[in-house]
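Just passing along the structure, written as structure tokens.
Left out: one protein chain. Kept in place: all the others.
Here the chain labels run A, B and C in written order, and each chain numbers its own residues starting at 1.
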């Protein structure tokens, strides 16, 4: 059976290092995501903690992403998370350059190439229009634009600064019109998702809005339906 | 059943980011370590890659260590490996400050305290007598002294520079006579282990000597017997 | 003429990256420090920005410290600030491991040794009792203990948490009773200095309390007199 792939529109749920999304709870959340994905047909990917990648990828049939990879080869690098390791654990791709795990430009270039070479998809986070354009030059599989001032605020960039989104989209379409841009930072309900897509993005990247939710199924379902 | 604990003398096998010690192969190697440990009664711990912690800790009854932990709390830290995550995955402790993953002093202090608070053992790598003494001030569970110029050379510090080992031991015993010091860097056969113990260390930390070996069982068995 | 040396009790003024202590203004502030030092006989050292080290050390006869040095040799290290460079520029020593510029433990060990080898004094910042003891193992010329939660608050550690100071002093005196410990974090007036000395420290490290002061001469004079 072919491994699940990123399809657009997409909702990516980043589990961060939250206790609410670790181990058993991570698996429960991933199954909820799978349920919603199967019910709606919308692609929902999960990005659990490194220790949970294998557990989750064996149990669900939606795309599982690492939260980060190091660009080093699988060799003498104690403590590194190589592309080979996350692939072996069942991940089909990885987030990169999250605001909580920024990368040196040269390493980001290497990490994207390393991932591509072994068949891992890359979703690269960016914080400004210029950085978004720069990342587009590195040919990742998607960009997640997250103005850092809105991350984890509950105030969605799509509502608060729609012009930031459209500006980035215009910027990137000149260089690479086919590169999907996702909307991150502050996405917390279906309305935010709807606006994000209407602005031209191909999906959203979110974390606490789902991980910390009392009823993640309900919110995720509404978000997925907003993508239809 | 109580989780396995670090006992001394000890042999710790660091799987680094090697392909030869990833996934299935990591599990095979861990089972070999378990066999040798049960046959000889000598404590053998393994430090697999983060993605393999859960897999291995569920299958073997020897101590499983992470290769590194971040000192941050289990919160908004994409890409972090928290103490809580490695514990949830079944690790009973962690290596810290390996030469390939050096830590900022303040973070090392935090990481050791965080680990201790949730019941994880810490084995901290050091590169000089002064750094070893400094780390002893932070009260880890063990120190692994590895002169960096000998790491992965196949030339054992215990043979090449025995006076370095005894110097460090004398240094540390003044501050904390009960703190176990292990010998790292270049350990590749039973003879190296025997000398390391004779010099006063309480065990060894090694990687390629086992991971890259054609007959890891044979070498590990001989090393464990050298500890008897 | 012999270069000025660190004498205790001491007041060290860290210019940080403040505009109020850059270039001409840095020189003015250094001259005020020199005036107060000559008038009171108390050692006052200044730690200007790297670009100002030469300017200031040529114009004042009080100890000039760098704010940081890299541990690398004077070789192919673009952007590095070597011990040799700050010495050539007239600094007689350096701060190290400031909370705004933490160092990897192994690099801190190297930096202290490199500094000592070429005759530079080292004043190493620490944030906890354990880290202070660890740094004492590395034999710097002085330690500046700064609980991070009080830095730049205007609330002095000597007043807010005197037991933190005495705890660190007791801790360190076991290892190295002659190692001077300075009090940092929140020192803003002569009273803070007086208490810090009474607790057993050998001086203070401060920044905004002088750099941002309307009348730095007046405050510094009162602080120096509090040391008599």
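In this section, contacts are C-beta pairs under 8 Å (C-beta built on N, C-alpha and C of every residue); 3 or more make two chains touch, one makes a residue touch a chain.
These figures come from a predicted structure and were not determined experimentally.
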item: Touching partners, among the displayed chains, of the absent chain; value: A, C
item: Residue, one of C:14, C:37, C:122 or C:201, that touches the chain absent here; value: C:14
item: On chain A, residues whose C-beta touches the chain left out of the figure; value: 97, 99, 102-109, 113, 127-128, 130-131, 133-139, 175
item: Chain C, residues in touch with the chain not shown (by the definition above); value: 14, 16-19, 22-23, 47, 49-55, 67-68, 72-82, 84-86, 88-89, 95, 98-101, 152, 207-208
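FYI, only the chains that are shown with their structure count from here on.
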item: Touch-based graph of the chains, sorted into line, ring, star, complete or other; value: line
item: Between chain A and chain B, centroid-to-centroid distance (C-alpha), Å; value: 34
item: Centre-of-Cα separation between chain C and chain B, whole angstrom; value: 37
item: Shared interface positions of chain B, touching two or more other chains; value: 99
